[in-house]
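Shown here: the complex without one of its protein chains, the others still in place.
Labels run A, B and C following the written order; every chain starts at residue 1.
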Amino acid sequence: MEISFERRPGVVVARIAGELDCYTAPTLREVLDRELDASGAASLVLNLRDASFIDSSGLGAILGRYRRLAPGGGRVAVCEAQPSVRRVLELAGIPRIIPLYPSEEQALEAQKAVGT
Amino acid sequence: MEISFERRPGVVVARIAGELDCYTAPTLREVLDRELDASGAASLVLNLRDASFIDSSGLGAILGRYRRLAPGGGRVAVCEAQPSVRRVLELAGIPRIIPLYPSEEQALEAQKAVGT
Amino acid sequence: MTAGQANNWIILELPGLATNVGVARVAVAAFAAQLEFTLNDLEDIKLAVSEAVSNAVLHAYPPGEPGTVRIRAALVDGELELTVEDRGRGIDDVDRARQTGFSTLPDRMGMGFVFMEAFMDLVEVASRPGEGTTVRMRKRVGSEPRAEVPDQVQWDFAGAGPGPAHPRPDDSD
Partner (left out) sequence: MTAGQANNWIILELPGLATNVGVARVAVAAFAAQLEFTLNDLEDIKLAVSEAVSNAVLHAYPPGEPGTVRIRAALVDGELELTVEDRGRGIDDVDRARQTGFSTLPDRMGMGFVFMEAFMDLVEVASRPGEGTTVRMRKRVGSEPRAEVPDQVQWDFAGAGPGPAHPRPDDSD
C-alpha cells in the first residue's frame, strides 16, 4: 500500500494505492492520523482510485478516522473508488455516513459546502 | 488464452492473449494448425501483445509451427511481445530463427520482403 | 482435463502472518477462476478468504507466535468449497462471535463473519476452545451477495468509541 497526501484548506486529501487489509490497515491508520495531526485539518478526503482491494480491516481504518473527526465537526469522504471497492463499501452501508463521490473535485466541493 | 486470426495474402496473423503454458499450449497448437490448414497460408505472424506469460511449453507450440512451415519455405515471426515475454524468447535464443518485431506492420512488411 | 477440474482442489498452508493474507486471497482467486465465476464473484471470494484468514491471523494465535493456517479450496458440483482452519485458541461462543459488531479486540469492527455471510452462499463455523477453528464456506457460480449487512452496524460505526464488546439483544444474524 502507498499513500500520498495533499493539504487543502481544512482538508487533507489522501490518495491510497494498493490493498487495504489487516496487513496494511495499521500503517494506514497511523499514517493518516499523523498527517491529520500535522496538518490540523478537520476533514479528510480519501481518494481510492488506485486501491484494488478492501475488507473489514480496511473499512475499520477508514471508519476509525470518521470516529476521530466527527466529534469535532470534521467530515470524511471517499472518492474515485473502483467498482469492486465501491461494492464492498456499499454493501457495508458506508455511504450513509461517509459519502462516496465519483471525483476528487466533487468530494472537495462537498467539503466546502459545509465550511470547515 | 484467447486467439483471434486475420488472414493476409500468404500469411496468417494470430493475436494471442493470456498465458502460454502446458495448459494452453495444446489448444494453441491445434488452433494454429487448423487455421494454417484452412487458410493455406505459408507463413505465420504471432502477435503476442496480450500474451502475459510464456514458458517452455508455450515456446514449444511456437517452435512446432516453425518446424511445420519451414520445410515449405514459410516463415514464422513474433511481434509486439511484452518485455517479460520477449525476455524469455531472447534468453532462449529464439530470435535467431524466429525474428521479433516491435509492430505487426513491421512483421508483415518483413514477410512481404521474402515473398510468399 | 476439463473433467478432472470437477474434482480439483488446492491446499495452502502458511504461518498466520498478516502479510500472508494477500497470498491466500490471490491463490484462491486464481484457483476459483477455473469455474465460470464472474469478476464480482471472484471479488466476493477474495473478500471471504481475506476475512477468514485475517481472523486466524488476528484472533487464533498469541501475538508474535503465529501458528499455521490451512486453506483448502475445492470445486465440488460446480461450486467452490472453501475451508479455513487454524489450531489456535478457538471461539468460546460461536453464535455470539458471528453477531454483527461483536469483537474481542478493541480496534476491530466485528464485521468479519458478517461479511463472509454477505458474500458467500454458506458459512459454517466449527470451533473448540483450545483446539482451533474451522470456517467452511460455499459459493455458487452466479449467486449474488445478500443485500446489505444489518443496519445496527452503522449505528455502532457512528459512535465515538469502539464497537460494543457484547452484542445487543437486537443484534441478530
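Quick note on the criterion: contacts are C-beta pairs under 8 Å (C-beta built on N, C-alpha and C of every residue); 3 or more make two chains touch, one makes a residue touch a chain.
On a predicted model such as this, the values are computed, not experimentally measured, just so you know.
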item: Neighbouring displayed chains - absent chain, whole complex; value: B, C
item: Residue among C:11, C:39 or C:76 that touches the chain left out of view; value: C:11
item: Which residue of B:3, B:17, B:31 or B:88 touches the chain not shown here; value: B:88
item: Missing-chain contacts mapped onto chain C; value: 1, 4-5, 7-15, 17-20, 22-23, 26-27, 30-31, 34, 64, 66
item: Contacts of chain B with the absent chain, listed as residue ranges; value: 19, 21-23, 53, 55-57, 59-60, 63-64, 66-67, 70-71, 84, 87-88, 90-93, 96-97
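Assume only the chains that are shown with their structure count from here on.
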item: Euclidean distance of C-alpha centroids - chain B vs chain C, Å; value: 44
item: Distance from the mean Cα position of chain C to that of chain A, given in whole angstrom; value: 25
